[in-house]
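Every protein chain except one is present and positioned as in the full complex.
Order as written gives the chain letters A, B and C; numbering starts at 1 within each chain.
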Amino acid sequence: MISFNNDYGQTAHPAVIEAVIKAQGETFPGYGEDEACDAAAQRIRSLCGAPGCQVHFLPGGTQANLTLIASVLRPHQGVLCADTGHIASHETGAIEATGHKVLTLPHQDGKITPAQIQDFVARHRADDTREHMPQPGLVYLSNTTEFGTVYTAPELNALSACCRQLNLPLYLDGARLGYALAAADGQLSFSDIARCCDAFTIGGTKQGLLYGEALVITNPALQKDFRYHIKQRGGLLGKGFLMGLQFKALLQDGLYLSLAQSATTQALRIRHAFTAQGIPLFCDSPSNQQFPILTAGQMASLANAFIFARMMPLDDNRWLARFCTSWATLPQEVDQLLKAIQKLDSIKA
Amino acid sequence: MISFNNDYGQTAHPAVIEAVIKAQGETFPGYGEDEACDAAAQRIRSLCGAPGCQVHFLPGGTQANLTLIASVLRPHQGVLCADTGHIASHETGAIEATGHKVLTLPHQDGKITPAQIQDFVARHRADDTREHMPQPGLVYLSNTTEFGTVYTAPELNALSACCRQLNLPLYLDGARLGYALAAADGQLSFSDIARCCDAFTIGGTKQGLLYGEALVITNPALQKDFRYHIKQRGGLLGKGFLMGLQFKALLQDGLYLSLAQSATTQALRIRHAFTAQGIPLFCDSPSNQQFPILTAGQMASLANAFIFARMMPLDDNRWLARFCTSWATLPQEVDQLLKAIQKLDSIKA
Amino acid sequence: MISFNNDYGQTAHPAVIEAVIKAQGETFPGYGEDEACDAAAQRIRSLCGAPGCQVHFLPGGTQANLTLIASVLRPHQGVLCADTGHIASHETGAIEATGHKVLTLPHQDGKITPAQIQDFVARHRADDTREHMPQPGLVYLSNTTEFGTVYTAPELNALSACCRQLNLPLYLDGARLGYALAAADGQLSFSDIARCCDAFTIGGTKQGLLYGEALVITNPALQKDFRYHIKQRGGLLGKGFLMGLQFKALLQDGLYLSLAQSATTQALRIRHAFTAQGIPLFCDSPSNQQFPILTAGQMASLANAFIFARMMPLDDNRWLARFCTSWATLPQEVDQLLKAIQKLDSIKA
Partner (left out) sequence: MISFNNDYGQTAHPAVIEAVIKAQGETFPGYGEDEACDAAAQRIRSLCGAPGCQVHFLPGGTQANLTLIASVLRPHQGVLCADTGHIASHETGAIEATGHKVLTLPHQDGKITPAQIQDFVARHRADDTREHMPQPGLVYLSNTTEFGTVYTAPELNALSACCRQLNLPLYLDGARLGYALAAADGQLSFSDIARCCDAFTIGGTKQGLLYGEALVITNPALQKDFRYHIKQRGGLLGKGFLMGLQFKALLQDGLYLSLAQSATTQALRIRHAFTAQGIPLFCDSPSNQQFPILTAGQMASLANAFIFARMMPLDDNRWLARFCTSWATLPQEVDQLLKAIQKLDSIKA
């Protein structure tokens, strides 16, 4: 069985493991206050062209999301996001557990628009009974989105301008940020992200690390006392230096982006194969996640040799499936999938 | 400089790293639902003689504490613990952030007694105004304690009997459980812990892993739906299999305990050296943390070559210091410290 | 100006005020542990045919909702309700502030169905990734609903059977329960409510009291320690006896229902007037709230002499308005409104 199930099924890129191996015998200060973390943070600041940004390393994405969001919002505020946003749909109410409502906007292929934000906020502020509703206090985006789509630099510029005009901080969940940058094909850079967002993550777990997400806070008003929050929420690891070592290795010599590019290249081959076979895709994803709509027969056929996600049943007895490549996906694995897809035409649903 | 600063300053034991290296290229299911986690959990069940216990792997100790405690308590309940307990003193109000008060009892060398628990609960239950106070809903112990002291099997038996008689679950924070077992020198076993506690952790981070704590839930009433809680608090790592791989390696062939024993042996050499030099110890710790009371001169002298923790100033211009050994401490490092301690007599305070 | 703005704009029914006046000079025990509260609770138990139910008096409805809901749910659980439910739409995220997500179902005229609940829960329980989503832990209804519609006894029976089969407690927000009972015109009784629900409120504020809601807990499993929760959330008033005195008066000699019936009678006159005038109603409300859809011109005309709520603009430049009667509404006030409605035909939109 070959797995296209997700992008967190393998340990880590050899360069990352090598960095861990090399540190054996060395002694590091605790809680991320070490030179490896400093160096990794410095590398991120350079990549982002944001010398004043704060960088923290947390073990997981849900934790990064809940820690940042809860640190920004006042008790009566909620966070605006797409109804498909990870915090709205797949984090077991983690944001609510910190006391805040997730205020959802209907997504379009996983994305939301400045007009939607503007409209929601304007209606809230104009409502005489607004004190009876949570106040929007932050905007959450994910990039890539949960459907593999990508906010490009012009889109982020517009979202950022909208948020600043409304005086709302903008937070971007970059659990798959590398795949977004790779998919945008030059139309999106780390510095675009840093310029547009008040805070964002640079995903590690899904991009080649053993574990770890870099949380970057560009807005100085949101930086104060942030390490207290990390500790309080359980994300301040004693051996934080290990995340510093790993990120330092992953961000060296363009490795982060070249791994993401390789995953995207393989994903686009899969997309093309489905399309060529006349199999529709749920949305136009340019990144490492592809969402074909399969008949039961097609699904059964592919499931003989491949592991992939059955996202949800659709109304017409078909299924929304997901095929996910990663930094670790081999071209020859995709070759085999392509052959199987090309045989699908003879299958009855 | 030689570090006796803490027990989480080095990467991991070679056998642990080796296990991670060996898994390269393999594909694992996500979120800890993999064979490595299963095998590690099975090993823990065997060690504990508790075939029905649940085992979860979380990245850090604060997260394990807050997730378990918040899952057990109802909103109006608090958790009883020593005023020196980690959750009371060094987790930035993580328990309170989940809505619960930490109800502290005065410690004796980091420990609390059944009589204290009994008395607190009896007074609460007899108080006509008890509804105006949080209800004790759980007891928290750490073993070793924050002062390196150890609850032995007879002590845990008594605490457990007290808690069961009062219908209070008992939770033991075992961030340094290996060091406790080693220090108890045969008077305490995994199965003692499992028999006495409703839930407990087996620390990994401080005992030779890169990261990770095993949370063991022995009481079936506390097991239900627990993975939801882990996800909600941010502790369900996508690559959970890495903690399975590491724990499996650490729990093989008695490695966990032999590493802890080695640390304890070195710590007792340090203790003896201080005592021989007439330098008092804050308490009688049999484990890997030793707490000498040093004059400013003694502290300065040792700080020339060694890194250690200055815990707090005492009233008489002396300081409470901490020297901590670990699974990675080398005998020759302790040799050097011993020489330095032996020279301390000529130092004026 | 005559107000049809809401049902909490006047002090209290004379019998309620009289009960307060009469108590002057008497001394009562604090925190609701007095004979007046006991007597009012006993009256409620009798009305409900539920001798084992617990009755608590809280000052407001949002507080009753959040206290009950937070006491029932475990941290990973959410509460199912209509997307128009008061807790979802008009309590400033009060439920989320206690850590729980409100899981919304699309309403039909403010109501939800057993099939919707069944479907949501079945999909949750069948989902392999369910641990990444809040677990449904309670169902919330309001009766009357936010659109004035009413769950009748057969509907509540079906909802109750569904919830019990799914092992989900059922909570009914009865801020306007009297108006629901009056509107159901014999098809719904206190004992129907008590039989079908695990907990519910009997609204006082909107039904003739100065303030206060009776929270009735019929399910013994939800009764334990409940007064701790009330105190913790700030709802345990020192002078709780005042709510006992008021409820005792309001529940005497059928006053509660006769006041509600009077309000309903007046509301139905208003409904008929709108319908006779060819003005559509948003939904078929049999109770004290009526929701006509008005043109701007109609709204302006009525606003000359009457106060009423402008709920929200509709897509076609019309508005959803609300006219609300109460226990205090006088027939002659409605006479005047009827005359004004009858003149609306000559108004251009």
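Here is the rule we go by: a residue touches a chain if its C-beta (ideal position, glycine included) is under 8 Å from a C-beta of that chain, and two chains touch if they have at least 3 such contacts.
Predicted model, so just to flag it, every value in this text is computed and none were measured.
Q: I'm checking contacts with the chain that's been left out. Which of A:Asn6, A:Asn143 or A:Gln232 qualifies?
A: Here the residue in touch with the unshown chain is A:Gln232.
Q: Which residue from B:His56, B:His76 or B:Arg271 sits in contact with the chain not drawn here?
A: Here the residue in touch with the unshown chain is B:His76.
Q: Touching residues of subunit C against the unshown chain: what are they?
A: On the subunit C side, contact with the omitted chain comes from 3, 5-6, 8-11, 14, 17, 20-21, 23-30, 59-67, 91-94, 97-98, 205-206, 210-211, 228, 231-239, 242.
Q: Across the whole complex, list the residues on subunit A that are touched by the chain not included here.
A: 31, 70-71, 74-76, 98-99, 131-132, 134-135, 225, 227-229, 231-232, 236
Q: So that we can see where the missing chain sits, which residues of subunit B does it touch?
A: Against the missing chain, subunit B presents residues 75-76, 78, 89-93, 96-102, 129, 131-134.
Here is the rule we go by: only the chains that are shown with their structure count from here on.
Q: Just grab the chain with the largest centre-to-centre distance to subunit C, centres being mean Cα coordinates.
A: Checked the centroid distances; the maximum from subunit C is B.
Q: Rounded to a whole Å, what is the gap between the Cα centroids of subunit A and subunit B?
A: That gives a centre separation of 34 Å.
Q: Where the CA atoms of subunit A average out and where those of subunit C average out, how many Å apart are those spots?
A: Here the centre of subunit C sits 42 Å away from the centre of subunit A.
Q: Mind pulling the residue numbers of subunit C that touch at least two other chains?
A: Expected reply: 75-76, 98-99, 131-132, 134.
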